[in-house]
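Excluded from the complex is one protein chain; the other protein chains are retained at their positions.
Moving on, here comes chain A:
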């Protein structure tokens, strides 16, 4: 599903050039659950941003479903993203001005799903995430665990093929964290590919494979049994 080859990313200021990804090559197959680990500044989040088509690589190749997307323009990237990729963030990134229902509905609006169909799909996913009773609340009225469940609901409502999760339990206590990991595992079992950046060995154990990065390069891969 995803094949990156010799991917490079630099960050430049006026005087310093920092290498974030140094000719990194990774392949992720459809239906895999991959965890990416490594110390701060190793390039995890940069990799996730490029995989999620939020950022451009400076060199190398990125094949998404066998299509070269490294040189896509913003419009093409946005189009591919909204139909194929869901995001879950450490800090949830819910929009404060919208209710739970409206936050989850947003991706459907942007993909042009008719309003009659949207209601059913949002309710279904809220039900699945056990957050239906909070549908009319605003994010700040929810606990962290509930907010992350809403974020997961929003990530999956469009039935994406790939979910990119950036430290999804980083702001949660262990019990809420476990619940979120269970949700991701369930989604993966239903066929969704998941790539998750994490610092937590505990969370990484939910995955099939752990890729460890250091200084923008793969230093180790562990297959989980």
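A few remarks follow.
To be clear about the criterion, contacts are C-beta pairs under 8 Å (C-beta built on N, C-alpha and C of every residue); 3 or more make two chains touch, one makes a residue touch a chain; residues count from 1.
One rule holds in what follows: contacts and distances are computed from a predicted model.
The unshown chain of the complex is recorded in UniProt as "FtsX-like permease family protein", chosen from "Protein translocase subunit SecD", "Hydantoinase/oxoprolinase family protein", "1,2-phenylacetyl-CoA epoxidase, subunit A" or "FtsX-like permease family protein".
From the set A:44, A:154 or A:212, the residue in touch with the chain omitted from the display is A:154, counting the whole complex. The chain that is not drawn here is touched, among residues A:19, A:78, A:132 or A:214, by A:78. From the options A:33, A:72, A:87 or A:206, the residue with contact to the unseen chain in the full assembly is A:87. Residue A:55 is the one among A:32, A:55, A:123 or A:215 that touches the chain not shown. Within the complete assembly, residues 49, 52, 54-55, 74-75, 78, 81-83, 87, 89, 93-98, 106-107, 109-111, 154, 158 of chain A touch the chain that is not shown.
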